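Just passing along the structure, written as structure tokens.
Note that one protein chain of the assembly has been removed; the remaining protein chains are unaltered in position.
By written order: A and B. Residues from 1 in each chain.
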Amino acid sequence: MPTSIKDECAIVGIGQTEFSKFSGRSELQVTLECVEAAIADAGIERSDIDGMVTLSIDGSDEIAVMRGLGSQELKFFSRVPHGIGGAMSLVHQAVMAISSGMCKTVLGYRALNGCSGNQPKASAVGGPLSTDQVHWGWYNPYGFSDPTSWVAMFTQRYMHEYGATAESLAEIALTMRKHAVNNPNAMFYDKPITSEDYFNSPFIAEPLRFYDCCMEADGGAAFVITSTERAKDLPHAPAVVRGVAQGAAADQEVMTSFYRDSITHLPEYDLVAKQCYEQSGLSADDIDAAVLYDAFTSIVLYQLESFGFCKRGEAHDFVKGGTLGLDGRLPCNTNGGQLSEAHLQGINGITEAVRIIRGTSVNQPKKNDHVLATSGFGVPSSAMILGQSR
Amino acid sequence: MLTSIKDECAIVGIGMTEISKNSGRSELQLAAECVSAAIKDAGLKPHDIDGLTGFTLDHVDEIEVARTVGIPELKMMSRMPHGGGAPMSLVQQAVMAVSTGMCKAVVGYRAMNGRSGARYSEGVADGPETTDAISWGWYMPYGLLTPACWVAMHTQRYMHEYGATDEALAEIAVAQRDFASRNPNALFYGRPITMDDYYNAPYIVEPLKLYDCCIETDGGAAFVITSAERAKDLPHTPAMVRSAAQGAAFDQEVMTSFYRDCITTLPEYDLVAKQCYEQSGLGPDDLDAAIIYDAFTPIVLFQLESFGFCKHGEGHEWVKGGTLGPDGRLPTNTHGGLLSEGYIHGINGLAEGVRLIRGTSVNQPKKNIENVLVTSGASMPTSAIIIGK
Partner (left out) sequence: MSAKTETAPSAPQRMRPVVGHDNREWWDHINEGQLTIQKCKECGTLRHPPRPMCWKCQSLEAEHMPASGKGIVYSFVVIHKPVIPGYEYPLAVAVVELEEGTRIVSNVVGIEAGDVKIGMPVKVSIEAVDETLTLPLFRPAS
């Protein structure tokens, strides 16, 4: 029995559509487009795909994708829960399936008309009484029903306990935007912002301002993953999975884990980090670049601390002075992130992490031996470390 | 890298609530009770569990289960799609997680107020524009709304092509009820039916009569899986997982794969059977008993054929004369099945499969039970496992 999945599998293909406010087509079509692109990029046949995985909230069933691809059979399929927390869980599922011999090549995908379409709302009512509905029922009556406000609740306390200020958040917002300005596929391509723009922007939910928040988008992204052995015969430099993990921690809620002793760190991120480092034998010092889930600026701070780039409570100082920029200690979200490339619920983090390993990011960091990619905040989460083929 | 998961893991705990028409409590409580019971049955504590897997259809999030039963952290969470096709996928998930070192012990669960809450017989309803909703849109306007309708469509053609009659279906319905009548946890405990009862029952959707259809029930069921190594130290005879496979086949729909050349076999079952036999190195002759997903009687025939107990088109003959009974070639659904024990989406069947390996079924066959097949729902992406001593 393997004790770690280190280096067993590699991401060999990536694909995505354009990111926009209005895709003008069905989510299934967007899915099929990015899936086709990923398969072509991997240099494999459609019939080589014998497993598929997506998020439980995705609107396109794997059997609909199968039919689109003309697939004869699938030996593995699954869904991972908790939306934004699930992006790297797709890799987790695929790695488990391949390295336990269940299938050979897995396609992961996620596409959404997140801006133009009818997205399922957290406040959804009607239907059978799910634990999820009961959960939202504790918050909706108070008008506390928007992701920005939930994240702001954590952020307020973080700032209070650690003396963090909006300066750190501005640093993150401006860095991500700077990266997006160079990325033709970003929604904010060529649309820079200044520090004044940041501080003059209105509050959405105090202490979070307009530029602390990502923008919803339409689009899709997909990846193909197979055994490292097989990856050697494929066209691109394989992005080898050194570690990949999921985590939910004690007293975990979805976005509202306010009942723990401390809400200024998230133990689910600690748990995910611990597993990634244990599996890979690496530490924060070995990570050259990162794609951190940044639907909101402040959540980057939590992740930097959990993944050990600085001590707890110190990330707001750590990020100052260009740390997350191309010449900083940890080039971060070189695609512009969820904040400024597009909010694709983190799936575009997988494609960018692979590009960094391949050396093909539009903002390519100088060093790219190991890249960390993480998933959403405040929910059961996931992360992976990719590395170069040896 | 593993080439097969054969015998890497074992099912070491099972737990169930009572099965009823009205549980009188939340689905979360049902889930918490059966998960807690499964952990206890395994001789473990909540903090020994580090993975949870369930159904996309379940209304109870795994994090609610974790908090409620006191599982402090989870390293693997997943949801398996397609309702009745999902149950053995949960086993596959658990085996993958344990055999790749992701987790030490994983619990799979399903809890539902399937009778007193939302009922599947009420049909499918409108929703957002998902591929799933679009798929249902081809059938809803015509009133083809419920599982019984969809299964009847396959059945009608099966009977036509192979000359099957409702005698074969009656055989299955009566055999399952016979088992259930001796199972105190079955909804139909102490209530056998006769062939006459079967034939005199009204049609639900022709050619399916009342007793061809499972009951809708409230209840919960769960299981615990850990490594074969660790299982040695736990109280019960481990049910070794010899194989666990999923399958979706060409032109697959959920319940409405009517567009294939042939609709009297289901290639997803063929695919799952092939993998189960490959992983385990076993064949149908090695299987001593089975838990065959039986939401409706005719789908048992499809599965017996795909899993190679008889040829395609011959299932309806093969089942006659008590083949599936306690002394037959393949004692099947010794708990009474979904038809007569209760409908907990096949996880109750898994619990019975484990009992057969342990030798503790209320209808334990006299012969030695070395290997048991457990399957999942028909006419959708599906899954199956083989467990053994």
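By our rule, a contact is a pair of C-beta atoms (placed from the backbone, for glycine too) under 8 Å apart; a residue touches a chain by one contact, two chains touch by 3 or more.
No experiment lies behind these values; they were computed from the predicted model shown.
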item	value
Displayed chains contacted by the hidden chain, counting the whole assembly	A, B
Residue among A:Phe19, A:Phe76, A:Tyr109 or A:Phe154 touching the omitted chain	A:Phe154
Option from B:Cys9, B:Val69 or B:Cys276 whose C-beta touches the chain left out	B:Val69
Residue, one of A:Leu112, A:Val181 or A:Ala205, that touches the chain absent here	A:Ala205
Of B:Ser4, B:Ser26 or B:Gln156, the residue in touch with the unshown chain	B:Ser26
Touching residues on chain B - with respect to the absent chain	25-26, 28-29, 32-33, 36, 46, 64, 67-70
Where the missing chain touches chain A, by residue	123, 125, 129, 133-146, 148-149, 152-154, 156-157, 160, 202-207, 256, 258-259, 263
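As a convention for this text, only the chains that are shown with their structure count from here on.
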item	value
Residue ranges of chain B in contact with chain A within the complex	1-5, 8, 26-28, 56, 59-64, 66-67, 72-81, 89, 92-93, 95-97, 99-102, 117-118, 128-132, 135, 227, 229, 245-254, 267, 271, 275, 279, 381
Residue ranges of chain A touching chain B (in the complex, touch as defined)	1-5, 8, 26-28, 56, 59-64, 66-67, 70-82, 89, 92-93, 95-102, 117-118, 120, 127-132, 134-135, 227, 229, 245-254, 267-268, 271, 275, 279, 380
